[in-house]
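Working notes, structure below.
Of the protein chains in this complex, all but one are displayed in their positions.
So that you can tell them apart, the chains are marked A, B and C in the order they are listed, and the count of residues begins at 1 in each.
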Amino acid sequence: NKRKIAIFIGSRANYGTGKAVMKAVKDHPSLILQTIVGASALLDHYGEVVKLIEADGFTIDARVHMLIEGASPLTMAKTTGIGMSELATAYDNLKPDVVIAVGDRFEVLAAAAAAAYMNIPLAHIMGGEISGTIDESIRHAITKLAHIHFPSSEAAKKRIIQMGERPEMIFAVGCPRMDLIRDILEKKKLDLSFEGVGAGAIDITKPFLFVSQHSVTTEFGSGEKDINAILDALTELKIQTIMLWPNSDAGSEDVSRGIRKFRERTKDNPPFPLHIFKNLPVHNYFHLMNSTACMIGNSSSLLREGSFIGTPGVLVGSRQQGRDRSENVIAVKHDKKEIVAAIKKQLKHGKYKSNHSYGKGDAGKNIAAVLVKVKPDIQKLFREIKHNGL
Amino acid sequence: NKRKIAIFIGSRANYGTGKAVMKAVKDHPSLILQTIVGASALLDHYGEVVKLIEADGFTIDARVHMLIEGASPLTMAKTTGIGMSELATAYDNLKPDVVIAVGDRFEVLAAAAAAAYMNIPLAHIMGGEISGTIDESIRHAITKLAHIHFPSSEAAKKRIIQMGERPEMIFAVGCPRMDLIRDILEKKKLDLSFEGVGAGAIDITKPFLFVSQHSVTTEFGSGEKDINAILDALTELKIQTIMLWPNSDAGSEDVSRGIRKFRERTKDNPPFPLHIFKNLPVHNYFHLMNSTACMIGNSSSLLREGSFIGTPGVLVGSRQQGRDRSENVIAVKHDKKEIVAAIKKQLKHGKYKSNHSYGKGDAGKNIAAVLVKVKPDIQKLFREIKHNGL
Amino acid sequence: NKRKIAIFIGSRANYGTGKAVMKAVKDHPSLILQTIVGASALLDHYGEVVKLIEADGFTIDARVHMLIEGASPLTMAKTTGIGMSELATAYDNLKPDVVIAVGDRFEVLAAAAAAAYMNIPLAHIMGGEISGTIDESIRHAITKLAHIHFPSSEAAKKRIIQMGERPEMIFAVGCPRMDLIRDILEKKKLDLSFEGVGAGAIDITKPFLFVSQHSVTTEFGSGEKDINAILDALTELKIQTIMLWPNSDAGSEDVSRGIRKFRERTKDNPPFPLHIFKNLPVHNYFHLMNSTACMIGNSSSLLREGSFIGTPGVLVGSRQQGRDRSENVIAVKHDKKEIVAAIKKQLKHGKYKSNHSYGKGDAGKNIAAVLVKVKPDIQKLFREIKHNGL
Partner (left out) sequence: NKRKIAIFIGSRANYGTGKAVMKAVKDHPSLILQTIVGASALLDHYGEVVKLIEADGFTIDARVHMLIEGASPLTMAKTTGIGMSELATAYDNLKPDVVIAVGDRFEVLAAAAAAAYMNIPLAHIMGGEISGTIDESIRHAITKLAHIHFPSSEAAKKRIIQMGERPEMIFAVGCPRMDLIRDILEKKKLDLSFEGVGAGAIDITKPFLFVSQHSVTTEFGSGEKDINAILDALTELKIQTIMLWPNSDAGSEDVSRGIRKFRERTKDNPPFPLHIFKNLPVHNYFHLMNSTACMIGNSSSLLREGSFIGTPGVLVGSRQQGRDRSENVIAVKHDKKEIVAAIKKQLKHGKYKSNHSYGKGDAGKNIAAVLVKVKPDIQKLFREIKHNGL
């Protein structure tokens, strides 16, 4: 009787992290993988991650559509509620022995809470980190529901202990995205086709910028202004740029609108070559991070993968506030001048050397090894530590 | 422009705690109360708390049915998901400035998460305590979603600080149930009518036992055995007993079945006078706690209200595991002998003196006073404290 | 490539009808059966039909909890909505070629509408009949969503044609419940065990009455008065009685309360021997209909199965208003005197002879044979018939 390990993949980012774990679980003789795909991972609008998953050889055990249209804080809440109800049904039908929840996006709380309520041991990957947006609250709430913790770094582990979790259930295995990066940069090649939405002649053998900017849910409504600051900076720099379409967080419509208007406005005379991808296969995303002269935006990958790869980065705004970072990143406000200055500095510096604070690229196997043996107590109990409140 | 304070009442117990806060908010000139009633608080089966609320002079601003039948861990999860989706709609229509979530029952996470996702400041009452069942996880998850904390005791406050919350947003105002108790024991009288389900001749001027036993969600399936241990003990003691019907947690059917079978089995020759209430008005509940010779079961009121009132109590099983308690309680296992011995000991001891570790009975007003002025930062940020993990 | 035929079973009554179809589909070499169980069929409170289904050798392909507690018109609507959302997910995962919806209970609209919306050919069993309650509206709404119709009688077929459906997609195959009856009365024996809730000494070798009374959703609130009229009549007649617990329609609580109060009230001196079954295996239900001196209530089985079996019946109230009936039934109001008189008349008459207007007991095989070959047009189109409005 092998242990059935269900993983919930709700987004492009989720799969980027989950893939190495899924592979390790699937390949382990004592484990059975159950793949549940939901939320934006099912939607064409966000690049239909489900097709990538199947192309990678995984079987989908349940599909759960749950995304309420609107991309607002309200619809994020409704989506999560509906997801929780439907994922409970999926667990009831699949009867997993462990559920894995990855990260801190809004819909992940649905997967986590449903498992905890149903007395299914919950394993959480990427807990204990610090960031901005509602993700900050969700991540820690999931930690308090989880039975097994797989933080990406020792700093994260220390915070999970602080929150009252038992050290013997916390495994600082590194971040599974690093596994993927190592694998990809070793084996695959960049294979970009510049079809679809986009403008003009990008030559990736020459220096290019790479932009990945999402909305900030706790600053709902400012997304258009924020992306505009970046677009203004790019307009001044006039360097060829590859950009990613925003994910499905509340406010993504604002970011999208800013991009659409910019393209409409400049379509007769684009100030710089710009190509926008709705979705990028994970391996191309990392190859671009590996090749770009400077990555700009507020994606957590700037800090995490960027640190491992050594990508020169400009972190714009509050979205990753408080998240551990290494020397590859310069943080600036949504201000054209600051952005321009920081990009110039990074262009001068060039690539950084690889930093292993988020793992060495073996997290997937480490996690599988733990899941075979771990015996969590289904009844959680707050563990008090000595402290004086400071 | 007064602040609109929405409170979610999802159960009988919720209202017992929330009432003093609702009264203080409603009476405050700078606040407007919005009352949202849902889950078992709407159902006849659980005593239709909504009628008590209206009888107390409160207006219901929204009613949200959400309870999926089944009373299992699965249906608890589904209920919470559906509640989250529907409460988001209620907030969207009512536009509260603050949402108050009370306690740690499963459906309360729905009210809390919906507010946090929608960037509405979330105030949480009764955080930082420790107990058994899934409540333990839910309570702390809500803390990590909440912006303002109203723990009942200093010990609870210390745990909330440990979890990374900012001390300036934590107000140890005491437990609002104590307000109610003080008020009730001062003003109202016990007014029992022994209609409805029940057996025979209870004389409350003579010593009687009082039983309040619920299911333990993390020990799903053991409810019948557990209540039977208590019923066996009562059968040996042969003292007149008043009992409460279990709440709607997963597993409540098991407890109910045990009680039903016992009554069926003994209906021709009841071993002791027994009366069972499906629902008790809050004031009678506290009066019974004030008058009983010994209270038995696993309700948290044994520890909290019992401590304030000085009720001699026998705490059975793991449901309140870890919760702070004072000298009025003897804890035992689900074992007939242990239960009998502990009851006998309490009968000999008699009433304890009042203990104020859960507040002095002025929490409602304290909370209203804070809600008028507090300015929480909608973006939460983990606060690291110095600790060595021990 | 065999056709995958999914059937939705949402209640005890549903399974009584669906069973013969499920058996025929499962046994057919060109069809694959997919069994989806939901609503009250999953709940212990209603006898957990799902266990009977598994005991009969069927595999459950999906379980969908959906019943919102409350048993009111409001919660019926919410249940159906949630069911529609979740059944869509189930169809998405199972990919059936045809979905079968049985009858007209509230949750069946969820199963039917989800299939029609998803362009899955919908087959409907028991359309075209006439009755009271909201079932009357639901049944015909399902007809207008369905692509293939399996009415139980020629009269029903004529009404489906009237509603604008194409005659070549209407198959008057008879009612599959008759298959079951024929099979049961031939092969199985009555095997009653008088455990569980109940009172006393029923001797089924002597004349006994059999009561099956449900709530009437469009007369919400009158359930208690209605059952009381029957209980009063029984009290006068003093004949031993077997009774069934009501189903989960809105208002069922009212009927249940009436029964509970009666038993409480008369527990020291029961006016007649009374045994109440929460759930009866289908075969015992039909054996009791075959043996009873007179069946009383408002269940449709009085008219349908009763006609086939020849059960002397007293139909009380409006619930089956307009439904085709044969000579075995006397219809009366909720009036003690009328009920008493009708029962006496039936006791005198004794058993009726079998009537085949609802089929000969071969509907299951007929339906399977159609499902193998039928090619419905997924785009429905109203078929106008000549009429002058009279």
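By definition in this document, a residue touches a chain if its C-beta (ideal position, glycine included) is under 8 Å from a C-beta of that chain, and two chains touch if they have at least 3 such contacts.
Owing to the predicted nature of the structure, the values given are computational and were not obtained by experimental measurement.
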| item | value |
| --- | --- |
| Residue among C:A113, C:I148 or C:I309 touching the omitted chain | C:A113 |
| Contact with the hidden chain (one of C:T17, C:Q34, C:S152 or C:T218) | C:T218 |
| Per the touch definition above, residue among B:N1, B:N93 or B:N388 touching the missing chain | B:N93 |
| Touching residues (missing chain, whole complex) on chain A | 40, 42-45, 65-70, 74-75, 78, 82, 197, 248, 253, 264, 267 |
| Chain C residues that touch the omitted chain in the full complex | 73-74, 76-78, 80-89, 91-92, 106, 109-110, 113-114, 116-119, 130, 132-134, 136-138, 140-145, 158-159, 161-164, 167, 217-218, 220, 318, 321-322, 378-382, 384-390 |
| Chain B, residues in touch with the chain not shown (by the definition above) | 62-65, 82, 85-86, 88-89, 92-93 |
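The definition used in the following text is that only the chains that are shown with their structure count from here on.
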| item | value |
| --- | --- |
| Chain A and chain B, separation of their C-alpha mean positions in angstrom | 38 |
| Euclidean distance of C-alpha centroids - chain A vs chain C, Å | 51 |
| Set of chain B residues in contact with two or more other chains | 74, 78, 82 |
